[in-house]
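Complex shown without one protein chain; remaining protein chains in place.
So, chain A:
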Amino acid sequence: MSKNTLKICIGTPCHLMGAADLLESVENLNHKLREKIELKTSHCIDNCCEKAPVAEFNGKVYQDLNPEKLDKIIRENIR
């Protein structure tokens, strides 16, 4: 059962700055962690394209991400 929601922005500015890497890293999470997360994509989160790539985890927006940062955010905030 997924209790956590991860929304990754796939808009063009975020894609240019590595959204594909973020999506890939989520698919590579270990199974136990992955099944707790519902993955969604978004066309734009908060209009903060200057700080791409952007994702939202359980309602909070995180900017200027990379796979390592996202992994930490997920591990620290997972319910």
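Here is the rule we use: contacts are C-beta pairs under 8 Å (C-beta built on N, C-alpha and C of every residue); 3 or more make two chains touch, one makes a residue touch a chain; residues count from 1.
Everything below uses one rule, namely that contacts and distances are computed from a predicted model.
J.: Which of the following is the UniProt-recorded protein name of the chain this complex doesn't show: "Ferredoxin hydrogenase large subunit", "Amino acid/amide ABC transporter ATP-binding protein 1 (HAAT family)", "ABC-2 type transport system permease protein" or "YCII-related domain-containing protein"?
T.: Spelling it out: the chain absent from the display is recorded in UniProt as "Ferredoxin hydrogenase large subunit".
J.: So which of A:Ile10, A:Leu33 or A:Val61 would be touching the chain we can't see?
T.: Checking the options A:Ile10, A:Leu33 or A:Val61, the one contacting the hidden chain is A:Ile10.
J.: When the complex is taken as a whole, what residues of chain A touch the one chain not shown?
T.: 10-13, 15-21, 23-25, 41, 43-44, 49, 66-67
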